[in-house]
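Encoded as structure tokens, here's the structure I'll be asking about.
Selected chains only, in their assembly positions.
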Amino acid sequence: MKKYQRILLTGAAGRLGTQLRAGLAPLTETLRLSDREEIENPSSNEEVLLCELGDYQSVLEATRDVDAIVHFGGAVYENKFETILDSNIRGSYNIYEGARKNGAFRVIYASSVHAIGYHELEAHIDADSPVRPDSLYGVSKTFVESLSRLYWDKFGIESLCLRIFSSFPEPADERMLWSWMSFDDCVQYVVRALEAPRVGHAIAFGISDNRLKVVDDSKAGHIGYVAKDNTEAFRDQIEKCAPPKDSEKTSVKFLGGWFCELGHPDDDNQS
Amino acid sequence: MKKYQRILLTGAAGRLGTQLRAGLAPLTETLRLSDREEIENPSSNEEVLLCELGDYQSVLEATRDVDAIVHFGGAVYENKFETILDSNIRGSYNIYEGARKNGAFRVIYASSVHAIGYHELEAHIDADSPVRPDSLYGVSKTFVESLSRLYWDKFGIESLCLRIFSSFPEPADERMLWSWMSFDDCVQYVVRALEAPRVGHAIAFGISDNRLKVVDDSKAGHIGYVAKDNTEAFRDQIEKCAPPKDSEKTSVKFLGGWFCELGHPDDDNQS
């Protein structure tokens, strides 16, 4: 018998959502996939549904009869405030309300490095360091981290807020040499958090075992993640193409990288 | 010549807003008052306007030509999520956007003890301790604290986030013997933050000089607040009426008091 009867995966059509489908399968009798876009070719243990996270009733449906939620849906880049507000803030609120109403006991949330993007590399922060978002997107991540703390303290719903750094097929630039998280490692972290006997409310840094270490993830040691991958194989190729370095550049200095250099997303249409 | 040309005070018709009108007068040539409700009897240096914080254009107007904003508007108790979302989240976003677009350089924000309400009294937290909201209201306060950090790191707008504990005419129960902040002390804190040569981004605890000390406000020492009032004059009267104590009761154990015992505000209409 598997550990979970039914897990809901939001953002199942996305880059990481797609990876998680295979990884979650061994843990749950049924894996319910939701996204605002069509999900193709569900396997026999997968249920599929279209769901706008900003729509409460729809999310209430999506969370029915689930034990746990892997919440990777919502806007994944910097965006206009109203988009962030609807997809990430209202959307995540709906997810937590769904969990509470329907009795799910654990949520794994795709938070982001952008929740703490304005810390310098040399700060070597850990999970208790104050938030320093680098974008409206990052602010929305801190909102959900805070909201999930309330749902733990008051309603007993556990959460792992996994601050994913840069999860792509391969590291693409010099910053990713330290910030990259392989898909396998990302899936592993989520799986570990679903398997752990106790999560409580934890904030973790999602990053592979890269040679440069810029943050301290020991406060999530009870989840049991052990990174398997690293970026060394990509180093030579990337360094060859790296632009001349300037360690005082905003995008080099801060954890959030180029997000720290973005202007305001609403400047196009509201001036 | 006064320090400020024009300060905007939001929530000017509210309990604390009313107190602030007199306190802010010496600091600014013009004090602009905004609220969703009518404000009566403006003095000669006051401008009055009706403004829904959730309405972007309206807030953009309200923030025009102001140097600083004292942002005390928005929902002041626990409330349905959509109310919190509109008044406190979207509303405060609009305020910060107004500051950015219109060149205000400093915001004093009425945050709340409810941003950290689930810390125990014995924890003796300071401003760097992780947030632990005790309500959706408290979550919205942590949202603005996070948002204001972004506006400081990226756009150079200073903020004091003043976590007001219990600001009422008089302390009303045993908890307020330690959590009370007199109106005068509240006004003083805001004034100090407007006078200080540098605020940066600071989080402060708004509380009078009560005998019981439950938090450490030293991280805001550069604001220069020195509490003048305390609750000793009210002690005997209150202790006489105090119910039998139970130090393990949720409302006694945690900083947030009875907010920690509130159920979910959406339970009435969405089941």
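Structure notes:
As written, the chain order gives the labels A and B, with residue 1 at the start of each chain.
Rule of thumb we're sticking to: a contact is a pair of C-beta atoms (placed from the backbone, for glycine too) under 8 Å apart; a residue touches a chain by one contact, two chains touch by 3 or more.
Just so you know, these numbers come straight off a predicted model, no measurement behind them.
This structure file shows 2 copies of a single chain, while the whole complex it describes contains 6 copies.
Methods note: only the chains that are shown with their structure count from here on.
Averaged Cα coordinates give subunit A a centre that lies 31 Å from the centre of subunit B.
Residues 56, 81, 85, 89-90, 93, 97, 100-101, 118, 128-136, 138-139, 142-143, 146-147, 149-150, 153-155, 260, 264, 266, 270-271 of subunit B are the ones touching subunit A in the complex.
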